[in-house]
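With one protein chain withheld, the remaining protein chains of the complex are depicted in position.
Moving on, here comes chain A:
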Amino acid sequence: MLFVTAANAQDHGADANHAPIGAGEDAVLQGEVAHGSEGHEAGFPPMNPEFFPSQILWLAITFGIFYWLLKNTIVPRIGGILENRRDRIALDLEAAERAKSDADEAQAAYEQELAEARERAHKIGQDARDSARTEAEAERKKLDADLDRRLEEAQARIAETKANAMREVDGIATEVTEAILKDAIGIEVSRDEAAAAVSASRG
């Protein structure tokens, strides 16, 4: 408040130097000086109307400048930063999405190829198995036929041998009959009679 009084006094002096605007102003100043020297008891400072014009004017100036600064420089700048970041994030997300779809496509292609390869492998295996089976079948048939043929030959040989043997058995039986009849009972029979008897008894 000391300072206020000094300032007022200075103001007074300055006012005295250039032409005073009017008596009213002087009165106002006098009042202010009186106010200052009286101290705050004269009015509660936060509601003291003495400084209303000054506060309103300076608030208008300072807040006006502040608003202007914010509106024209700072808000667009911060907005730009945030917008930039949002765009960047959106772009990155898009790129990631694209990469993911690419990867998905590659995965699908790979799986398709894999399936095809598996199919092919399966087919090759099947073919090999089939051809092996037909080959084996043919081999077996050939072998069977060969065996059949040899079996038939063997049977034919057996039958022939048997027939031969049978024929010899008849001769032997006839001779034995002849010998038995001649030696045991002394009956001379012809070869034909003996043979007929043998064949008759053999049925």
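Note that in this section a contact is a pair of C-beta atoms (placed from the backbone, for glycine too) under 8 Å apart; a residue touches a chain by one contact, two chains touch by 3 or more; residues count from 1.
Simple rule for what comes next: contacts and distances are computed from a predicted model.
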Can you pick, from "NADH-quinone oxidoreductase subunit E", "Sulfate transport system permease protein CysT", "Superfamily I DNA and RNA helicases" or "ATP synthase subunit a", the UniProt protein name of the chain not displayed? "ATP synthase subunit a"
Of the candidates A:Leu70, A:Ala138, A:Ala163 or A:Ile187, the residue in contact with the absent chain is A:Leu70
Which of these, A:Arg88, A:Arg120 or A:Arg191, touches the one chain of the complex that we don't see? A:Arg88
Can you list, in ascending order, the chain A residues touching the missing chain? 1-4, 7-8, 10-11, 14-15, 21-22, 24-25, 28-29, 32, 39-40, 44-60, 62-63, 65-67, 69-71, 73-75, 77-82, 84-85, 88
